[in-house]
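What you see is part of a larger complex, with each chain still in position.
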Amino acid sequence: MSGSPGRPGGGSAAPEGFTLDEIVGRLGGVLVGDGSRRMTGIATLEGAGAQQLSFLSNPRYRSQLRSTAAGAVIVPAAARDDVPAGVGAIVADDPYVYYARAAQLFDARHRAKPAPGVHATAVVDPSAHVAASACVGAHAVVDAGARIGERCVIGPGTTVGEGASIGDDTVLAARVTVYHGCVLGARCIVHSGAVIGADGFGFAPSPEGFVKIPQTGRVVIGDDVEIGANSAIDRGALDDTVVGDGVKIDNLVQVGHNVRIGRHTVIAGCAGISGSSRIGERCMIGGGAGLVGHIELADGVVVGGMSMVTRSLDTPGFYTGAFPLMTNRDWERAAVTVRHLDDMRKRLRDLERRAGPPAGTGDGEPS
Amino acid sequence: MSGSPGRPGGGSAAPEGFTLDEIVGRLGGVLVGDGSRRMTGIATLEGAGAQQLSFLSNPRYRSQLRSTAAGAVIVPAAARDDVPAGVGAIVADDPYVYYARAAQLFDARHRAKPAPGVHATAVVDPSAHVAASACVGAHAVVDAGARIGERCVIGPGTTVGEGASIGDDTVLAARVTVYHGCVLGARCIVHSGAVIGADGFGFAPSPEGFVKIPQTGRVVIGDDVEIGANSAIDRGALDDTVVGDGVKIDNLVQVGHNVRIGRHTVIAGCAGISGSSRIGERCMIGGGAGLVGHIELADGVVVGGMSMVTRSLDTPGFYTGAFPLMTNRDWERAAVTVRHLDDMRKRLRDLERRAGPPAGTGDGEPS
């Protein structure tokens, strides 16, 4: 990590890799082939060489499996017979999850943490508590009464405000801002430029202009949450903004004040969640999608990319609202017609009235 | 504030709160009940306890008013009789504005500023002017010829470029960037990650690629402006980008070069204003909305969330353009049909011609 006070010894790099026996010993799965074979990294089916491990999780890449030059592949049982002769195989229930865990094993950076300590240029208030096992990077600022948990990494230039609390093993990358009083759980990852706890957008309109409403709530974030680069999560007005355990938020996402996001929900890049909305557990919000304020999404709701959710959704399911793409010429015509849609519907109804009862199954619209 | 050189003495915290008499003495309104009752904070009607002040501004929460356990409530005259027995009442013309002002009163952080002074780790150019009453935080940078006004707060890690000017009582949070030459008025609040004065997006296409057009204008921001986290306001190409007094800009908003925004306009999160557009006074731009470049919006225009404004709007009013949300299955069908809209319109016209003059009021489309 940049500006970290030190780096661990030689333990983090693993150029020697792991044998297939070692991998299966740590991660499970059924090995087919020579367990002494040594892998030094992971690559795609197309790109992998004889010392690299690959994986098949999407059946449509099965032809790539048949021609892969990988040293070994992680496959579901159903694809075991497609593994080329001479290529090792690890049969796993969920090859994608297995790949994720194997990648964690190979990624030295994932396993290693910078050495503990506070960089000489960091500014840590005497009343702050920084765990001895934590690492505070160059030019970081930890303000009065803040608490940095065990084995945390506070990146260079990152600011942790007064009284904020960062849970054990959480990593704040370079240039993160956590405002005063906010709380992050354990094992979170927050990427550069993310801003947690800026004021929610609250103003009372008056004849003299808008009167600012102090935002006195906090942001409270659970465990195992990841927050992408340059995303912003506003503090609550009176109550807190709450992000549940296991939530994953991509880059450039806006979360308004008093929003509540249920556990294991995923929000893709550029999405915007307006104030006071509540999102259930295990929801998926597509990239660039938007929620208006004060609505509620049930557990398991999936919102398509660039769709605007204007009302509460009580039923799990996949919802979309986005204008289909066309050539600009076709779009110009369609856009004109969209403005006449209501008129067209009336004219259609009129024609139906004049034509009398339909000959067929009667799918006419009740007028 | 994080990394501030010091904090004021005991004056900022007010755990003892205010009596209702004191509140009405400072903010006006008509008190009903025991004026010696002491409030220590503000909470929602549902959450407030006996020492907390609450408010009713939206009539649909009137049932919550009837059952509130708050010590006192701010209400309009019309709701005065719904205040439960034993709960104090402050009758105000605009309870929401009254709540905003009361919240400012209770919020120590709102009233207090960190103690003046320049943090030891800040880098201030000798030719810069920093008011003695201003506070410059840890690792902040104030470059040559810049001017920091009275009682300003410059957050940790914030950069004020060469010749930039920050008006009195303006607060820049942690990690704000103000580029060279830009001007902010008095009493502004700029949240973390905001970037004011980066180059506008101007390039001349040439056979060898794009030729950069130097952006030599500034950003000029009026008084009482608030700018949200990670928003970006570009400097002008030749002229300035101008943001009027009282404008409120939410998080992750993009304002292109040479844009002009009229006084007291509000722009919600994730909106994008393309270059050279002009927005009138007291407009409201919804979250995720976009304006194309070189258009003009009259005073009082309201643009719905995620709507794209492709032309000038001369008339105040509420405009929207966003595909309605449906189940993905219904959307897939609708999306196919949208591509045939122009064709459907022609077919409808053909049927009308063949059907002859309409039986009714003649709402057929002129062909």
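First chain written, first letter: the chains are A and B, and each begins at residue 1.
Methods note: contacts are C-beta pairs under 8 Å (C-beta built on N, C-alpha and C of every residue); 3 or more make two chains touch, one makes a residue touch a chain.
Bear in mind the structure is a predicted one, so any value in this text is a computation, not a measurement.
What's in place is 2 chains of the same protein, and the file's complete complex has 3 copies in all.
Definition applied: only the chains that are shown with their structure count from here on.
For the copy pair chain A and chain B, the superposing rotation over Cα atoms measures out at 120 degrees to the nearest 5. Mean C-alpha positions place chain A and chain B at a centre distance of 26 Å. Looking at the complex, you find that chain A touches chain B at residues 121, 123, 139, 141-144, 157, 159-162, 175, 177, 179-180, 193, 195, 198-199, 201, 203-206, 209-214, 216, 230-232, 234, 238-239, 252, 254, 256, 270, 272, 274, 288, 290, 292, 302-304, 306-311, 317-324, 326, 330, 333-334, 336-338, 340-341, 343-344, 346-348, 350-351, 353-355. Those residues of chain B that touch chain A in the shared complex are 1-4, 7, 41-44, 47, 94, 96-97, 99-101, 103-104, 106-107, 109-110, 119, 121, 137-139, 155-157, 173-175, 189, 191-193, 224, 226, 228-230, 245-246, 248, 250-252, 263-264, 266, 268-270, 287-288, 305-306, 322-329, 331-332, 335-336, 338-339, 341-342, 344-345, 348, 351-352, 355, 358-360, 363-365.
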